[in-house]
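First the structure, in the form of structure tokens, and then the observations on it.
Removed from the display is one protein chain of the complex; every other protein chain stays in position.
In order of appearance the chains are A and B, and numbering begins at 1 in each one.
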Amino acid sequence: MKLKPLLAALFSLAGASVSLLAHADITVGVTLSATGPAASLGIPEKNTFALMPTTIAGQKVSYVVLDDASDTTTAVKNTRKLIAENKVDVIIGSTTTPNSLAMVDVAAEAETPMIAMAAGARIVEPMDAKRAWVFKTPQNDAQMATAIVEHMTSNNVKTVAFIGFSDAYGEGWWNEFSKIAEVRKIKVVANERFNRTDTSVTGQVLKVLAARPDAVLIGGAGTPAALPQKSLKEKGYKGTIYQTHGVANADFLRVCGKDCEGTLLPAGPVLVATQLPENNPIKKVALDYVGKYEAAHGKGSVSTFGAHAWDAGLLLADALPRALKQAKPGTPEFRKALRTALESTRELTATHGVFNLSPQDHLGFDQRARVMVRVENGAWKLVK
Amino acid sequence: MTRNRILLAVLLAALALGPLVLAEFHITLLNYIGLYAMVALGLVLLTGVGGLTSFGQAAFVGLGAYASAYLTTAHGASPWLGLLAGLALTAAVALLLGAITLRMGGHYLPLGTIAWGISLYFLFGNVEFLGGHTGISGIPALTLFGQELKSGRDFYYLIWFVLLVLVLATRNLLDSREGRAIRALKGGALMAEAMGVNTPRSKIVAFTVAALYACLSGWLYAHLQRFVNPTPFSLNMGIEYLFMAVVGGVAHVWGALLGAGIITVLKQWLQDWLPGLFGQSGNFEMIVFGLLMIFILHRAREGLWPLLLRLFPGSVAHRPPPAAAEPLPRRTLPPAGTPLLEVREASKRFGGLLANDRMNLTVKAGEILALIGPNGAGKSTMFNGISGVDPVTSGSVSFLGERVETLPAREIARRGMSRTFQHVRLLPAMSVLENVAIGAHLRGARNFVHAALHSERGEEARLLHEAAGQLVRCDLAEHLYDPAGSLPLGKQRIVEIARALAADPCLLLLDEPAAGLRYLEKQALADLLRRLRDEGMGILLVEHDMDFVMGLADRVVVMEFGKKLAEGLPDEIQRNPLVLEAYLGGVE
Partner (left out) sequence: MDLQIALLLGQDGITNGAIYALLALALVLVFAVTRVIFIPQGEFVAFGALTLASLQAGKLPGTLWLLLGLGAAVALVEVASALRDRHTRRIPAILLLNCVLPLILAGLLFVLSPANLPLALQVVLSLVLVVPLGPMIYRLAFQPIAEASVLVLLIVAVAVHVTLVGLGLLFSFTFGETLLQGQTILVVASSAVLIVALYFFFERTIHGKALRATAMNRTGARLMGISASMAGKQCFTLAALIGAFSGVLIAPITTIYYDSGFLIGLKGFVGAIVGGLASYPVAAAGAMLVGLLESYASFWASAFKEVIVFTLIIPVLLWRSLKTHHVDEEE
């Protein structure tokens, strides 16, 4: 009977998942997109959790890290699992905006603080009873889009074309960018979409070229964002090309090669940590993270996405001691206290900026959280 | 069937008590298993029973989810209105897609659904009012009996109630006239068509019902999750649904539940375990699922459900014959001597081969006409031409004074012609009784909705009573519930005759009915045919056994090389030199 071993496996499986995990003092539940379309963001995040402190304020901290495969449904399932089964005190995740948005309801319902590592402003705005439980570490897309638009206006760009991913990332950027561009009187002359796995974007690029824009913004993440750029160069485009901070990793530079020379993008300061002026407090924190990450994963392996996870860890390390004074971990009171403690974060320097949180603002970044970066000689160069 | 009763009771009790003892996470898993099982159940009906398949079920789930999500968030409509809109939209799409693809070979439907699954995914993702790739959030919770279903625990009973209702409805549907027509699609479409089943319609019914199940699952999903985006409705999920059905047992309604459970739990487990094993992240559970599928299709094509049943052996109870019911109305037979069938100058061409060459023959009510000739003379081709299974190329076929050569087989059957096949066409796994009941298909009228609700039991009893009656008449009373494939070939031929008789025909076409019968059985068959003739039926008979033919037939037509060689009374034919030449001279 071939079935018996299978049944036995199923039963032991059910049994294993029922048995409770050994309960550490503070449990941090993490769901991130280590696979699927957002994997290039989720993997460095996942690596970063392995570097996080296992004791904070004398309390043991354990991390339960789950993969949601960039899938919203799985993210929600993971959140439920972390809350119900692992009895976590706080949830960190997820990597993408749709996943994080869908998790908000679950976290709020269980009155568990949640720190998202996704950019969408809608995760923490507008503030309401549910979002009171939700925080996030990455800059809003709007902040990044504003940086691009400001750079465009100060460099005399009047018309711009947009080519973005045919997914939530491209769509999110289009929404933010088109809004801000309109306010700043920049004319968007084309709005094109492409798929991560497309082998050709000739049609989109020709459409863009036909509109003769001063600049092109490519709303893609990771190496696939290189294809439109290469295609534009091949067809002889001479204007400025902007990318988003989604491409800020070494693979992108390698794949794009010399076609990316001169490309501009907004990014968190951590991307160019070594080039920051000595008096910038972010430099020390960022270099500390870069050092730790590269020690574990090799030179040049660090990316800005992992730094969002690191910042979430910094927020926790800052808030936990305050919360521990109020209540014991593993209780609803502790989760409430942690939420309040997170809200009272002041002038906390992190790798991407300086946090100043309040009951109204659950991100708390200002313009110190973004810099413009140019690709020069196959490396990121801070634009002064 | 007490074993099944006990298993069902255990399952129901476990389901009812589950929420009292299980953790929130397990409730969530069970909710998803229930939702997935609904979709897989539709695939059981479509793939396991109907022999069709679809990779696009996830897209139908999406239609159900998006229809309600859009209406409730953008227009503040009630979720119930959303459900109706979703079902209507799904039915419309399924009917359109089915009408286009189902007329062709079985593989066009799955290919069509792959394409449609991809297009709909990108459509969801790029249409602005559907929230694009970001999706729609803020979908209201369902309210049932004044109670708002906010948590997964609240939803649990609703999901499993709906699922069990669907399981019951599916079982009802399969155990009915419409259900037999759907079951005949897999391996018996040609026969079913000759018995008057509108097979394209049955295919579309199976496809639409499967789509509606998926839509219902999507609607529940939208209001459980209260958030929709395109990813759960992508082609990959469509493939996963099919995997669930196949792993569980694609021909068994409970297989859907088993498959959904196994795949969901296994996926959860593998996602935790495999990335650790391989030292990197990835959707590696799909490797395991793919290999599992290949293994199951190689070694246990019926899936795991039959294997599971074998762990709980039970005795099959003896079943009494169907209860007596009011007999079905009968056709008034034309008076003896009326011409029933007139074939004029009928030819059939297969490429360069002229299989029938300007054939003429007439069959009258109350006579037995035998069509004989050497192998390859074109007798079965003539049968197919007459019955519309494979229409003639030119010439005319008139039945009861009406030209029928361009009508589909089912329309000719409706007019009172019924037939058997030279190569027996029974559904081997189905009982003899149900096989014969397919013959009576046209004598019932209640549709699949009645079947699912089992509100057609009166008609069903009459159909089964009729089928049983024909089997008794053909001396097969002791085989009513045997699988048709378990009978010796000779008896299977008699089952075919009983099935043809269940249609209450006025003209019976028998293709080599006596082949494989023993002497006494042949005598009994000859007696039966004489009785039918005396009741006023016309019979056209193809047969090789000359003793049988000459003792039975009123007239004989001899064919050779597609042409009519001779026609006359049995005595004349036996003395005809041309016939003797064809039969004896041709022997080498």
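Here is the rule we use: a contact is a pair of C-beta atoms (placed from the backbone, for glycine too) under 8 Å apart; a residue touches a chain by one contact, two chains touch by 3 or more.
Please read all numbers here as calculations on a predicted model, not as lab measurements.
Participant: Would you indicate which residue among B:Asn126, B:Ser151, B:Ser398 or B:Gln422 is in contact with the undisplayed chain?
Facilitator: For the chain that is not drawn, the touching residue is B:Asn126.
Participant: For the chain not shown, which residue from A:Ala50, A:Leu206 or A:Val383 touches it across the whole complex?
Facilitator: A:Leu206
Participant: Of A:Pro138, A:Gly172 or A:Pro224, which one is in contact with the hidden chain?
Facilitator: If we include the chain that is not displayed, A:Pro224 is the one touching it.
Participant: Could you tell which one of B:Leu130, B:Leu242, B:Leu369 or B:Ala467 touches the chain left off the display?
Facilitator: Residue touching the absent chain, from the options given: B:Leu242.
Participant: Over the whole complex, note the residues of subunit A touching the chain we left out.
Facilitator: Counting only subunit A, the missing chain is touched by 166, 192-197, 199-204, 206-207, 210, 223-224, 226-227, 230, 234-235, 254-255, 257.
Participant: Across the whole complex, list the residues on subunit B that are touched by the chain not included here.
Facilitator: Contacting residues on subunit B, toward the hidden partner: 47, 51-53, 55, 97, 100-101, 103-108, 110-112, 114-116, 118-119, 122-123, 126, 186-187, 189-190, 193, 199, 239, 242-243, 246, 278, 280, 282-287, 289-291, 293-294, 297-298, 301, 389, 409.
As a working rule, only the chains that are shown with their structure count from here on.
Participant: Using the touch rule from the top, collect the residues of subunit B that touch subunit A in their complex.
Facilitator: 23-26, 28-29, 32, 122, 125-126, 132-135, 137, 150-152, 225-227, 229, 231-232, 262, 265, 269, 271-272, 275, 281-283, 300, 304, 307-308, 310-311
Participant: Using the touch definition from the top, list the residues of subunit A that touch subunit B in their complex.
Facilitator: Touching subunit B: residues 1-4, 6, 10, 13-14, 17-18, 34-36, 39, 42-43, 46, 66-67, 69-73, 76-77, 80-81, 83-85, 97-98, 101-102, 105, 109, 120, 166-172, 193 of subunit A.
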